[in-house]
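One structure coming up, written as structure tokens, with questions to follow.
Yeah, one chain of the complex is gone here, protein chain that is, but the others are all in their spots.
Just so it is clear, A, B and C label the chains in written order, and each chain counts residues from 1 on its own.
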Amino acid sequence: MSEINSWIGSSTADSITVAGRDLPGELMGTVTLTDLTYLLVTRREPTAGQRRLLDAVLVSLADHGLTPSALAARLTYTGAPEAIQGAVAAGLLGAGSVLLGPAGDTAVFLADARPERDDDEDLHRAATDAVEQRRGQGLRVPGLGHPVHRVEDPRTPRLYALAEEEGVLGPHLRLLRFVADAQADATGRRLPINGAGAAGAALVDIGIPATSVRGAVLIARTAGLVAHLTEEADSPIGMSLWHEIESRAAPPGGPAVSSSS
Amino acid sequence: MSEINSWIGSSTADSITVAGRDLPGELMGTVTLTDLTYLLVTRREPTAGQRRLLDAVLVSLADHGLTPSALAARLTYTGAPEAIQGAVAAGLLGAGSVLLGPAGDTAVFLADARPERDDDEDLHRAATDAVEQRRGQGLRVPGLGHPVHRVEDPRTPRLYALAEEEGVLGPHLRLLRFVADAQADATGRRLPINGAGAAGAALVDIGIPATSVRGAVLIARTAGLVAHLTEEADSPIGMSLWHEIESRAAPPGGPAVSSSS
Amino acid sequence: MSEINSWIGSSTADSITVAGRDLPGELMGTVTLTDLTYLLVTRREPTAGQRRLLDAVLVSLADHGLTPSALAARLTYTGAPEAIQGAVAAGLLGAGSVLLGPAGDTAVFLADARPERDDDEDLHRAATDAVEQRRGQGLRVPGLGHPVHRVEDPRTPRLYALAEEEGVLGPHLRLLRFVADAQADATGRRLPINGAGAAGAALVDIGIPATSVRGAVLIARTAGLVAHLTEEADSPIGMSLWHEIESRAAPPGGPAVSSSS
Partner (left out) sequence: MSEINSWIGSSTADSITVAGRDLPGELMGTVTLTDLTYLLVTRREPTAGQRRLLDAVLVSLADHGLTPSALAARLTYTGAPEAIQGAVAAGLLGAGSVLLGPAGDTAVFLADARPERDDDEDLHRAATDAVEQRRGQGLRVPGLGHPVHRVEDPRTPRLYALAEEEGVLGPHLRLLRFVADAQADATGRRLPINGAGAAGAALVDIGIPATSVRGAVLIARTAGLVAHLTEEADSPIGMSLWHEIESRAAPPGGPAVSSSS
């Protein structure tokens, strides 16, 4: 192995360096976790606007209630409460193509589709082409539609307004609007831009690499999962959920005996 | 199942509620991820001092270079780069009794040992008793000593100074100092308070439940892991590390042929 | 790093060696997965009796229906069906102190308690001492009791009979019976030896290191999880389970709108 290098962190007997800065002297007490995330992933400090957008996106994705991800974490805690890292990991593992992953998928889709010049005309054409190509492959267009928020996802207008307010509404958020239009034109049915899609576009606009967006979402979701596990420790639902499901799944004529009976 | 409840989050067709607040209207653009973490875990908003300490602790634990956790994440990415959630999960799974877990272990140890009254005399006695009990059981005292930072962990004085500056230096951080003294008295050899131990004590002092501290550490570490995976995508070390280790492990007389030969 | 060695496997351009044997010539087509497991973990080939017991134990632990482990795997699949390794991992992560882990915990408990001589008198005394010690520490005695099988766990007599039939009923299975007696004497209430406890004892009796028993259980459980995920792909329950739980968890007066409404 010729070389092993990492810019991210290192330490000596009396110093710790993270992101090229002295950890205790230059980072602790000075920057937020959000700042450090931006710094570690992009190797630049965020501007005030980038910081506010990144926080808004992370806050928007931290939790959505008793999702499959939260339930998997709680059920894992039921069996192994002493290894909370396993319960958090189980919750993160459901971040895939169906749930949680779409923010990253939209980011990659938009970054690939983005034209060289960012004027409205070129963005419009790029959106039309990209939608056509996805539809030709029988694939869904990422970033659009939501099973619950059928008319409008309440996170989307808020993210666009914040981006505009902070002067960081860039080509990916703009392209996503053209994509929604192109999809409506092609199908005759308008789907709202969902919160995950707007989040993915916003992260690329503030400088997060598109391929790192799925990862960034996981930081926020870890915060939500830790809250779920704190709640599960106090007011557990895993064990009773198990016994209810088991008794409902019992074959006719031979009901399972649950532990509470 | 009589009841399923969660305070954490819920949604309707046109609203999303997180932590009892309207997500787009009251949280996005207003609070940081650190604020939301505090709010979700404690169900209270942090004061300015609590927020600054929480950020300082999370920043102090986000990354320490090419640790076993970062290496496990990178090697997992080598085999499954399309499933970044798996690589992050692999990195978190190494947060146990040896690495990353000690912050939470110290938090639980101190919360258990804390006396009813927090004057110096009672803290001193509680520390002496707790150290004696651990030693009697043949167990290490958590929060003390570090393989690299043998004289002083540079994070520790910084955390104590920040806590004092913000007026949140509470009984757990104070108790930890008495624990270090009691350990030195009992063994004749002073070990420094390590950064993980000080971090765990500080989190309990600002109101994080001791049993949630290990989880809180994972939020910070997820940020570090996402940075490592961003770097691994650009400058991979996993594949060459594998081939080097495999060739070094080859039995005498029958060397493995690595893919680069 | 002075040395890296592994006995387990290696390869050259035209050969693959596993467990010191030529993989295609000596293992494939000759041994079962169970044989190879025994060989890899103990570095010896199993006798016919050891093989039959190991298979019986693995078969007894492969699946128990819609457990928290199976549910966590299915809910993870709901979000990330393209990364089945993540769903299997999520299912395994619930193997802890409460569920799935007790086989390994019983194995370690028995191995620690086992006296030097294995006659009935010494086993009886060791069992009494070990039960007393656990009770003195306020801990449960592992291997006893079951929430569903309150009178007798049907796996237990079968495992004992098989071990006797094969001549491998050893000191750990015998000690576990004395432990059940000692617990009944101490509490006045007899708890049945559970299937996990008998499984753990049997594995140590046939030569599996006690600390590897929890791992061995995971091999069997992986088979069960793959079956659950095959079924989930055909007849999914994850998505509808989510929507039901979410709607039941809705706060009064503000019901969530599920995607099917």
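Here, a contact is a pair of C-beta atoms (placed from the backbone, for glycine too) under 8 Å apart; a residue touches a chain by one contact, two chains touch by 3 or more.
Owing to the predicted nature of the structure, the values given are computational and were not obtained by experimental measurement.
Visitor: For the chain left off this view, which of C:Leu75, C:Ala95 or C:Ala196 is in contact with it?
Guide: Of the candidates C:Leu75, C:Ala95 or C:Ala196, C:Ala95 is in touch with the missing chain.
Visitor: Touch as defined at the start, partner being the missing chain; which of A:Ser10, A:Thr30 or A:Thr128 qualifies?
Guide: Among A:Ser10, A:Thr30 or A:Thr128, only A:Ser10 touches the chain that is not shown.
Visitor: I'm checking contacts with the chain that's been left out. Which of B:Ile4, B:Ala19, B:Leu36 or B:Leu66 qualifies?
Guide: Final answer for the missing-chain contact: B:Leu66.
Visitor: Give me the chain B residues in contact with the hidden chain, please.
Guide: Contacting residues on chain B, toward the hidden partner: 65-69, 71-72, 75-76, 78-83, 86-87, 89-90, 93-101, 147-148, 238-239, 241-242, 245-246, 249, 256-259.
Visitor: Contact with the hidden chain only, please: which chain A residues?
Guide: 3-6, 10-13, 80, 82-83, 85-86, 89, 93, 245-246, 248-251, 254-257
Visitor: When the complex is taken as a whole, what residues of chain C touch the one chain not shown?
Guide: 1-2, 4-16, 18, 23-25, 27-29, 31-34, 36-37, 40-41, 52, 55-56, 58-60, 62-66, 70, 83-86, 88-90, 92-96, 100-101, 104, 148-152, 154-155, 157-159, 162, 209, 211-212, 214-216, 218-220, 222-231, 233, 235, 237, 240-241, 243-244
In the analysis below, only the chains that are shown with their structure count from here on.
Visitor: So which chain ends up closest to the centre of the protein, judged by Cα positions averaged per chain?
Guide: Centroid comparison flags B as closest.
Visitor: In whole angstrom, what separates the CA-based centres of chain B and chain C?
Guide: Between these chains, centre-to-centre, one finds 30 Å.
Visitor: So how far apart, in whole Å, are chain A and chain C when each is placed at the average of its C-alpha atoms?
Guide: 35
Visitor: Of all residues in chain C, which are in touch with two or more distinct other chains?
Guide: 80, 82-83, 86, 89, 93, 245-246, 249, 256-257
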